[in-house]
Structures are given as structure tokens and as C-alpha cells.
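Not every chain of the complex is shown here; the ones you see sit where they belong.
Each chain gets a letter, A and B, in the order it is written, and its residues are counted from 1.
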Amino acid sequence: MAGSRFAYVRKFELPDSLLPGTFMVFRLDGHSFHRFSDIHNFAKPNDLRALQLMDHAARDLMEEYPDIILGFGESDEFSFLLRKSTDLYNRRQAKIVSTLTSLFTSSYVFHWSSYFLDTPLQYPPSFDGRIVLYPGEQQIRDYFAWRQADTHINNLYNTAFWALVQQGGETTTQAHHTLRGTVSKEKHEILFSRFQINYNQVDEQYRKGSVLVRQEIPEPPTAQVTIPKELDDNIPPVPEPSQTGGKKTKPKRDVKQKTKIVVLHCDIIKDEFWEARPDLLHD
Amino acid sequence: MAGSRFAYVRKFELPDSLLPGTFMVFRLDGHSFHRFSDIHNFAKPNDLRALQLMDHAARDLMEEYPDIILGFGESDEFSFLLRKSTDLYNRRQAKIVSTLTSLFTSSYVFHWSSYFLDTPLQYPPSFDGRIVLYPGEQQIRDYFAWRQADTHINNLYNTAFWALVQQGGETTTQAHHTLRGTVSKEKHEILFSRFQINYNQVDEQYRKGSVLVRQEIPEPPTAQVTIPKELDDNIPPVPEPSQTGGKKTKPKRDVKQKTKIVVLHCDIIKDEFWEARPDLLHD
């Protein structure tokens, strides 16, 4: 073959499989989204369209990759949990991190105009991704707790900051100064006493972030039809979705027929969420 | 801080810096593009719109990342050379591979409608990416030679195959059969004797792929103004673009002002291309 004397260059591609039997967390962050949100006039402190677009892209990703069993998003970031036993792309790191980042990005751009009706996309946005491995269940609980605690901290700050600016007439510099060193309780008080905002009544979507899980769809009641034996013999057997012998690297799609992905805005720090979904941590 | 008891989970994020002083080749491939090209009715054997869209995304990537000094694309794949001395994102592997894949994908979707005027994008396409390190110059030459040799092999096959189908009336199965075991010369003969196609006159774009390099833009002739010494002293010094102390992870953009990216369809296997551009292999 013409190219064969060059093919030795393939030997420089080293294997990068991730340790089996560990949870993978795939984490995405918007790249230079401060500038991106300014140029596209994102509402402050939260832009509902932008958050819903993120959720949409996350849902697309989870529909394509059944091994992603949980998603959590806030602002311009999203974290996804892949089941401990996943063998997606033979657990090759670069393949997983690049493909998932690519599809999320693609979906974000693809659906942009459905959410930003009057705001055309000015230039192609990008995200960075990484994978972190966790051997234990408690670490997974703590990872997602960490992100949701962060959501709370950021959103409380941003809510107070933009109230000071938008309603209180402060400059951004002044608002930063007003909030410097304040604890959580003091930010609540500023919001309530100066702007009549009860933070605990702020939309949960902003305070808790978005939690994406699969939910089983109840089977539609099918009419019981008795097929006479002689007819039955002529019905060709329904082919099983061919999975045996298939490449393990191919995402399986049959799960989609039985579950759907729902977006919640609930607490994931306490036990209740996890106890109701034991499959998240136990394959 | 509320989230601090969870923050230990960050310790599981391990460093993944790539060996300094080595060339990086970043390689992108379309994910399931066989299906994607079918659904979007790509012309066979080559769809000019699709190739130009790939080139556009590649150019966007190179404009954003000056450390990419060469690109080579064919079909649904692209390879990019990063200079040996690059310190992009501190050479962190996941950060580089995910960000570059993301921006390429984003640009591909963003510009889709400029190339596929009458073919709306049906669903978000995705790409996978990887980085391969090469310590030596010859290996870089051979890597790109390998890709261009592959382009030649694939395109000759595809050109013959689709001639047999589209002009020769063969089924795809028959066409595969006709070509099985033929060497290069025989494919040339089939094309010429049966379809009057001189393969060597097929557009170079298809036979050679796309080669993207930076080219210096000649400075516009500026009027020579002599500034008297006394005035000169009052002119405040032009501030240097602030790079000192800056995050090394930030792509520098000043290069864009002096060079532009051009798309060539030339040979990159022989010496000429490389000898004319010594900077590609020597920082």
C-alpha cells in the first residue's frame, strides 16, 4: 500500500483507558462565557433561555449515551455521572471526553435559535471538558453536593449583586464593595430589607440548578389480542435488537424506549434524592 | 464556606500535562458520518459543500489558536499540528483535546447553512478528537504524508466506485466486487477506458485534500512621517500588548493581525512544501 511506509506513525498513539470499576464524572464548562454572555445580552443574574438551552443540550447527550445516568447543571457548566461499569468506547479517555464535549456543543449551537428567538448567535461558542474518576459512592454524593452548594453560593451572591445594581442603582464596583465579606445571612437581609426579595422564594431552578435523571415511562396498556396458533406461525419473529457480538463502543439506544429524561430542580445534597434512586450508585 | 466540606473531591482530578518539547498532532474525526452524510444527501464521491465547511471550521480553529501552525483535512477528518514549544493550557491534555474539538464542532454547526443552502441540518453532528505526540521532525513529515497518501488511496477508490455505480449502472455490491483486489493502475484504467476520466485531472482538492497554513500579509505601505525630536518626547509610549504575568493558558491573538490562513491543495509528501516553510518544524 502506498501509505504503508508512513503507517509507523500510528505507534505513537498510546492507550489511555480509564481504570475499570470506577465512576466517571464528565464535567463541561463554557469557554470564555463571560464575554459570550455579554455579547448575547444574557439576563442577569440568570438567563432562563440560556439555562434551558444548557438543559436541552444535556438532555440530548443523555439520550445519546444511556450510560450517563445523572446530570447536574448550573450557569455555564454541567456535570454528568457515568455508571461505574460503563464500557463506553472501552473507557478510552480522549475518545469519551472529546465526543461528549462535541455533542453537547453541537446541540447547544443547533438549538440556540429555539431559545434565543430574537438574538442571533454571533460566533461559535465552545466548552471544555474533563473526566474525573471516583472509586466510591460517598465521593459521588459529595461531588454533586459540592456543585449544588456552589450553585447556592453563586446564585445568592449574584442575586444580591444584581439587585444592588439593577434596583439599587449601584455601580458594579460599588455592588462588589457592598457585598465584600458578607456572610450568607447578611446577603439574605440585604435582599429582603432593601429589595423585598425573599431569597427562599426565588425560583428553585436558580437556587438548585438542574438535575437530569431518567424516569421510567409506564408501558401503555396494550389491548390483549389472542393470536390463533395457525396465524402466529406465520408471523416472522421480531428481531431482537442486535447487541451480541456488537462493538461495546457503540452507545446502546434501546433504553430510550423505556425511559425518558426529566429535568428536576430538587435538593441533591440530602439523602432523599439518592435513596429514591438506588440505581445511581449501584450498578 | 458552605461547600468546603465537599471540596476534597477536587483532589481526584489528576494532572495530565503532555511532555514538553514535543510536537502535538490534534486529530479530529466525524462521529458516525456515514449515516450523517446519507441523511444530508452528500454528493458522491465528494461533496464540495461538506469539504468547504470542514475547511471553514478548521480555519476558525486556527484563527483562534495561533499555536496551530498547520492543518490537513480530507473527508470528515482533520489533523492539526501544534508547534513543539506550545504551552497552550499548560499542555493539559483533556483541556486541549476537548476545547479544540468543541470549537471545531461549534463552527461546523454554526456555518452549516452558509454551505448547505437548501439542506437544513437534521440533528447535531459530533466529532471525536485525540492528541498524538511526536518527538521528531521526520515523524511529523511522515504523519502528514500518511494522511495525504490515505487521501489519495481513498479518493481513487471512491472515484472509481461511484463511477461504476453512477455512470456504469452497477449496484454498490457489484462495484465493490469489480474493484476488489485491483491495484492503483487498474483503477486508473477502469476510470479512463470505461468513463473517459483521467484521474490525474480530477480536482486537486479531492486528490490532495486541504492544507491550511498561515501566510504573512504584506504590511500596507504606511506614509513615512518624521516626528521632530521635541514632539516625540511627548508621545506616551505605546503600551505593549500585556502578556507578562498573563495566564499562559490564554491563546494569544496578536498573530492574527499579521498573517492570514490560506487553504492549499498541494503535495505535502515531497520536500518542497516543507522546505518553503521551515518554521513548521523549527520553532
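Assume a residue touches a chain if its C-beta (ideal position, glycine included) is under 8 Å from a C-beta of that chain, and two chains touch if they have at least 3 such contacts.
Since we're looking at a predicted model, the values are computed, not measured.
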| item | value |
| --- | --- |
| Number of identical chains forming the whole complex, with 2 shown | 4 |
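Please note the rule applied: only the chains that are shown with their structure count from here on.
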| item | value |
| --- | --- |
| Distance from chain B to chain A - Cα centre to Cα centre, in angstrom | 29 |
| Residues on chain B engaged by chain A in the complex (per definition of touch) | 1-3, 5-9, 12-13, 31, 60, 93-95, 97-99, 101-103, 105-111, 121, 123-134, 139, 142-143, 145-146, 149-150, 152-153, 184 |
